[in-house]
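Here the complex is missing one protein chain, while the rest keep their positions.
Labels for the chains are A and B, by order of writing; each one numbers its residues from 1.
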């Protein structure tokens, strides 16, 4: 089947019910999207499908044929996604970091749909689990993004 | 009346009562005739007959009760709660002492079709003999051949029931049988074609679909044992699950399903409308998927012939898109965060892997038990053709309160055109107290 992922087209040989997560990770080698539970409980596998956040561990790959999938690897191509990443660095959100791809995707989806979300909208959208307990930092970063539409400074913790 | 007269009358009454009692006990413990009394036994080593018997056993889902996971096939032991106390399924392996190895063909027939053990003891109607009564002589012979020759004997003793005396006296069941069962085998309906008749035979007989799907009367009797009664397969509550109507009710039954949908459901456990869950998962895992395509088509043909009841079913469901604002409610918010990943914000699911909730039977029936139960406890693994499902329903009992489950289900049952109605937190509490979470590991019952 033909998939559109990060604005590239891929031919993938997978059964229709294969979770999108494993196609992304094992077939395409894009490992930024994480496996946490496989049961739509944690959100570490969140990706965007046509701009909406979905949990790729419970998304049969056949369901995204003809739709545009965005993974964390391409998040900075998106203007909103780039701001979210900058805020994540600014607020030093990550600890172990394993859930953060999913958290960034969830925040990006929220802000794309609702540029200035209120507290209830943030609470409804930011439900992914984090075992390190970075919830307050996530909350601070998203609130910053929700209130301050000005472009944030370039990420400073970047070592590339 | 003087005391003496009173005593005499009482004595007479007691005598009459005793005589009636003796007669009743005789009636309730006698060994009834079997159509196979004169049929002798079955020939040993008739592979075709044994194979046919195995198929009948599959269709009858004997393992469902008579086998335990990780135990030898048909050695019994399953605990079944009844209002009077727990009973245990028996060892039906051909072990001569512990099992049914000493049964003649006629003994076997009496147990299967009449609910009577060789010594005249009546079986509890947890054994679906009211349905198995429909089985043909040939299928009984085949079943006997399979159990005697295709099953390994296991010397596992039966567990006594936990029903206390005098409630454990069995002979009154004979009266129940007289009132509520029909001892005749299935009769072909000449007005219908062979496919329909085959379907009717399987549904009413081996499949014993009515055991769950037909509502029961006060005496726990199925209100109808065949399509002559309009309550037949009209939907019923049993063991914390609501087995929905299998009649042509568009909302609460199979009205929107095609024959192909039904056959696909029974073969693969899923279709565009639904995925098996609750008790049906066990019926699917151990029975329906093993039926031939022809038999499944016949079942579908027959079920589609059963008329619905618009009075009971209500105005036919039509999908209605939900406004974004509905997700602001407590239930809507829970749906968005807990359910939408799989079932979709639009309620349409990702069929056939994850079922739609828009138009789902569990969101349309007045009884909310199935919706509550699966939300609390999640789904058993659906194992199709030996492979466990890729996706399963999680259990939410440790994450959501009674109120929250009531809220999210009330939301589901009032959105996208669904008409199931409100769910009460108390109903959630009741089921929570009486149910356990579904095992996340696949459970298969083996016949050999």
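Here are a few things to note about the model shown:
We take it that a residue touches a chain if its C-beta (ideal position, glycine included) is under 8 Å from a C-beta of that chain, and two chains touch if they have at least 3 such contacts.
Just so it is clear, contacts and distances are computed from a predicted model.
Entry comment: the absent subunit's protein name, as recorded by UniProt, is "Oxidoreductase", drawn from "Sulfate adenylyltransferase subunit 2", "C-deglycosylation enzyme beta subunit", "ATP phosphoribosyltransferase" or "Oxidoreductase".
Touching the chain that is not shown, out of A:54, A:104 or A:145: A:104 (per the contact rule at the top).
One chain is missing from the display, and on chain A it is touched by residues 15, 18-19, 22, 25-27, 29-39, 41-42, 44, 71-73, 75-76, 85, 88-89, 92-101, 104, 123, 126-139, 155-160. Although one chain is not displayed, chain B still touches it through residues 70, 378, 383, 386-388, 390, 394-399, 401, 403-404, 437, 440-442, 444, 446.
The definition used in the following text is that only the chains that are shown with their structure count from here on.
If you average the CA atoms of chain A and of chain B, the two centres end up 44 Å from each other. Those residues of chain B that touch chain A in the shared complex are 327-328, 333, 336-337, 341-342, 350, 353-354, 390-392, 394. Those residues of chain A lying in contact with chain B across their complex are 17-19, 39-41, 54-55, 58-60, 63, 120, 124, 127.
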